[in-house]
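Removed: one protein chain of the complex. Kept in place: all other protein chains.
On to subunit A.
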Amino acid sequence: MATVQQLRRKRISDGLTVTQKVFVRSRNGSAQKVVREHYLRKDIPCLSRICDICPNIIVPNAAGELPKFVLSETPQELQGLGKHYVVVDANIIIQSIDLLENPNCFFDVIVPQIVLDEVRNKSYPIYTRIRALCRDSEDDVKRFVVFHNEFSEYTFIDRTGNESINDRNDRAIRKTVEWYTNHLKGKGINIVFVTNDRLNRQAALKDSLVAKSLAEYVDMLPNSEEIKDLIPNLAPISGMSSKMLEDDPEGHGAAKAEFSFPEYYSTSRIMGGLKNGSLYQGSIQISEYNFLEGTVSLPTFKKPVLVLGQKNLNRAFNGDLVVVELLPQSEWKAPSTVTMDSEHFNVNDNPDNDGEDDEGEPSGVLDDSGAIMSDKDRRLLAQSAILAQKSNKVQPTARVVGITRRSWRQYVGQITPTSVDPQSSGTQNVFVILMDKCLPKIRIRTRLAKQLLNKRIVISVDCWPENYRYPLGHFVRDLGDIESAQAETEALLLEHDVEYRPFSKKVLDCLPKEGHDWKAPEDLTDPEAIRNDPLLPSRKDFRDKLICSIDPPGCVDIDDALHAKQLPNGNWEVGVHIADVTHFVKPGTALDAEGASRGTSVYLVDKRIDMLPMLLGTDLCSLKPYVDRFAFSVVWELDNDANIVGVDFTKSVIRSREAFSYEKAQNRIDDETAKDELTLGMRALLQLSKKLKQKRLDAGALNLASPEVKVHMDSETSDPNEVEIKKLLDTNSLVEEFMLLANISVARKIYEAFPQTAMLRRHAAPPSTNFELLNEMLQVRKGMSISLESSKALADSLDRCEDPNDSYLNTLIRIMSTRCMMAAQYFHAGAFSYADFRHYGLAVDIYTHFTSPIRRYCDVVAHRQLAGAIGYEALDLSHRDKQKMEMICRNINKKHRNAQFAGRASIEYYVGQVMRNNESTETGYVIKVFNNGIAVLVPKFGVEGLIRLENLTENPQSAEFIEDQFSLRFVDKNGVSKEVSVFDKVEVQLKSVLDPATSKRKAQLLLK
């Protein structure tokens, strides 16, 4: 029998006692007893402004600051609750963080420490969000406090003998509620405990505390109507722990037992399995062509393991960290050659009758969704399996048996019109199709279904019980009409996790007070100026140098400028001058924190999301012509063959003589009559840059391609009206070469000074498996091959891939090779050994980003480190700490990737808009052949599209897919037999269509 064991408490001094926390945990399969000291104190304040006791007990922290009393003396007053503060439990926070962040409800909230700890362990992102709410609670709209109940002598409780940890924690929360209730009793403020756990609520009521479920509480709010929709959607599940779910206001009815996913394995079984090697853990990638096919890369296997079909995927989302179990060898398959997306899959499922046949859907292609779905699913899978066996390219397959970490975030999507009942005006279940086509549709409950039709909306996923075919979520907010530029842009930014809100006041306060009137001091020895900026004397005055900048037309954030001058010994002095952003962005300020979290500026077709406020980016830092600006200069002495004789780094002040666009600079250089010194300097730069480029190519630098296009906007209506493929001039590469040179020189310098924490950028060599498919296609179709021995060999073999009849083929192969490459990444020098610093694409041993500090945070860090390396000013601690550098790198890598995706998605959207007005026939290239369609790239618009078999032929059954030849043979609509293979040049008809299911405009291609 369990006995109640009172742990020893020892009084140390007045208001401080110590006890021991004792628990047993399992580690590596064996039990381990853990004993930790636990101090209890009486000086933990309630943080309510109305309290007259707590202000006497508080003590300052290490910086001498006293805690701020945040909770209002006049909190929200509700019928039946009176003036009240809210205490929440962990599940409320985890499931309804959006609701807590909503500025129209939950004003005064107390988060007990035990709750915060649970949130932290379950979801770190939500923990940071709730912590941000507490941190920003000074602004008086939302007032959140953390009460350290576990450390307060009044509220700490010991676990009794027969109590589970969860029960003990629930009791600890109730104890906190009780303490607050008594503490503020005489002050007319009530405490409301909001929890969805019925047992906990009953226990609280028994102790005569006030407890409500989330729905009950929201009902009492004056603005409950608008808030109700934001309540998370949780299905009642029998057998699930009573903690999580219940209290569905109307009850979803008994869940249908007919459809059910396999249950996840228990934690202990997963732990055991991972340990003995029968289970594997990895992050799952859903194929972008087929949402029912996922791959998990595991270190134990050379090729990724396949996960095929809904049941095997078992509710995994793209990017989740999952645990998989291999299937028997008889079920191993090759990756499917079928394309499938969730948008066109099961369009007629009824959100109300999940998994059950429904009573006559309108406008159905398929009548009986449930049965057909799984059959179709199975048939397609079986088909590809047979094909796989034929070609003998089977891969191991696996099924998901557990999900370690969900990648759930907020998603953007739109309600499928077919799932809305136009007659009903009450709450109904509807489906939301997400923008990300690798994800399934989400079921939400809303009263606003009709209003939200044809709108882009933000939703959040709540849970995915095993007897629901689709995950459940709830509506968060409405972005605006589909295809309105504003809603689409916002959707795009949200979808790529780009922070686009205006800069906060705290950030703007860090800018120089003079604003646009800020001026670089006339005289660097002026004592007045030196008093303001003691580092001024160590700047060099380069205002006499003939410096100019060359950028794309219309560029306002100019971060680099150049100059060249012949030295008396015949060598060249070449200077690259980079905007001195770190003069304004000092480490540890709110401005720096904002820049670090944004990581990069994001360039969309019609919009730029800045990393730093406008004032800096486009004025004070921007190296505008004719004005004095601070710069960080790299000055080399180069000989006539562009070999580096010497290099010098210095902070400086410069005056740019002219801001050229690439084209203007090219004209100026080509203009033979121009003989002024500036032009001579530019010509010298051009000559030197050509030599630099040649050297780089000789060393094996790659020349890859991407189908990049530029969208022209009508200047009056700002409607997109033309698409153009980006042109490259000599001057483009002039600037590029010197930027590369500067980056390399700086990388060497900061690595020398900070061998552990220097901010660098690397590009790993691609593994040969990445190129397997491309090489095989080339071999079969064109008799060519790509060598992967070294970057030099790759570059040479790419050069050899020429088809005399088709000049574009080479570019096409380059585009396809680019997709096989690894992504370059930022890292700190301590993370890899020197040999792994290599930048494969540029063929240099060390590299960093230094030249665009206005738009990239990496460059800001590199600037600070270089300033430290040359002894200009001491380097901030955060850039000398490996862990912090690791965090910075991880963040900017992510942001960089997201920014690229967002930029591409924006171009894609606008290209769609352009094509809307001009339907045309263009030349395209087949880049992939599937069992049931072909993927075609149209270089002119840089668009890629899928032509389904249904659109190629009248008779899909007659089509034959010849896998080893990468071709598809079919009878076209005119009855002529045709065969299409990879790399074939085809004429396609291009038009832009609005997909009825997803309301997404995309290019539709039809073979001519």
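Convention: a residue touches a chain if its C-beta (ideal position, glycine included) is under 8 Å from a C-beta of that chain, and two chains touch if they have at least 3 such contacts; residues count from 1.
Just so we're on the same page, contacts and distances are computed from a predicted model.
Colleague: Looking at UniProt, which of "Translation initiation factor eIF3 subunit g", "Ribosomal RNA-processing protein 41", "Origin recognition complex subunit 2" or "Alpha-1,3-glucosyltransferase" names the chain that isn't shown?
Modeller: For the chain not displayed, UniProt's protein name is "Ribosomal RNA-processing protein 41".
Colleague: In the complete assembly, which of A:T74, A:N104 or A:N121 touches the absent chain?
Modeller: A:N121
Colleague: Quick one: which of A:K506, A:R880 or A:K991 touches the chain that's been left out?
Modeller: With A:K506, A:R880 or A:K991 as choices, the missing chain is touched by A:R880.
Colleague: Touching the absent chain in the whole complex: find that residue among A:L40, A:I270 or A:A902.
Modeller: With A:L40, A:I270 or A:A902 as choices, the missing chain is touched by A:L40.
Colleague: Suppose we count only contacts with the excluded chain; which residues of subunit A make the list?
Modeller: Residues of subunit A in touch with the missing chain: 10, 12, 16, 18, 20, 27, 32-41, 44, 59, 61-63, 67, 113, 116-117, 120-121, 124, 131, 134-135, 146, 148, 150-151, 874, 877, 880.
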